[in-house]
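Omission of a single protein chain aside, the complex is shown with its protein chains in their original locations.
Up next, subunit A:
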């Protein structure tokens, strides 16, 4: 019987979750939303989290109808992520651990996503596509590690979408990706964009520069002036959103399929914030059906960063005997998925 409280604050979401033996008791979250055209900066994000976190801790305990004494372990995101917001979670976790005299566990954010996805969908041993604002990885489990088969060699897919949303001044509420998805539904005009797959890896930075030039022809005048004069075609924002989604999601589905063929697997699990995009899920489902495979995906409650996933992964670690001394309760911006020894899986 493990009852865990998890604190997640690696990016612009601050969330608290409570889980008891795989049963969800509470999952509360607040998002720091910036004005259109602006991204979230570490310092301001941390300030937002500081102001929200204590209220969220109280709200989660109330929702779960628990007292602090009922908890077995306090879990927090150790990394990867932005240091200032990560620190907010870590400091509160350390304080609660000392105050309530409960053990403390630092959890890898990516592992949190994977384990949460497995719990919610019941997928046993899937190929995992982990797509978010900071990560793009194709992962398969073998030999007590989640191994990275393919990943982006530059920016993350969510970062590409967010930055494009900023260029065309889309709202960040509820998220830039969601608004791109909605706008894309209004178009079916495909504009050819670069398509960059290198083995099982992908690259998005070239696509972003290319589409930025299409969206704002005057932005880098010297470079593309001649070309722009030659082709006076007017694309709508919806056309650009549609084409961007079609192109980058096709790349993601392709590398996932490659990993499936390479590992002889027929299950796919999509996790991470971009994973709640319904077009991506649809494309992945078609690919799986063509191969006789099965897709597992979750909705925004569990896809987007949340405290519950940290609580769940932490509870699994705690159950398998992992402990962490207080001196090791720091945060780290760089923490790769394959660094974690997966002690809780027996296969």
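Everything that follows uses one rule, which is that contacts are C-beta pairs under 8 Å (C-beta built on N, C-alpha and C of every residue); 3 or more make two chains touch, one makes a residue touch a chain; residues count from 1.
Following the convention adopted for this analysis, contacts and distances are computed from a predicted model.
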Absent chain [UniProt protein name; select from "non-specific serine/threonine protein kinase", "Mediator of RNA polymerase II transcription subunit 18", "Protein BRICK1" or "Trafficking protein particle complex subunit"]: "non-specific serine/threonine protein kinase"
Hidden partner chain, touching residue among A:284, A:308, A:324 or A:340: A:284
Selected residue (touches chain absent from view) among A:95, A:236 or A:333: A:333
Touch criterion as defined above, residue of A:17, A:80 or A:307 at the omitted chain: A:80
Option touching the unshown chain, where A:47, A:94, A:166 or A:258 are the choices: A:258
Residues in subunit A touching the chain absent from view: 10-12, 80-82, 109-110, 132-135, 140, 142-143, 145, 147-151, 153-154, 156, 158, 190, 192, 195, 197-201, 246-247, 250, 253-254, 257-258, 260-262, 272-273, 282-284, 286-287, 290-291, 305, 333-336
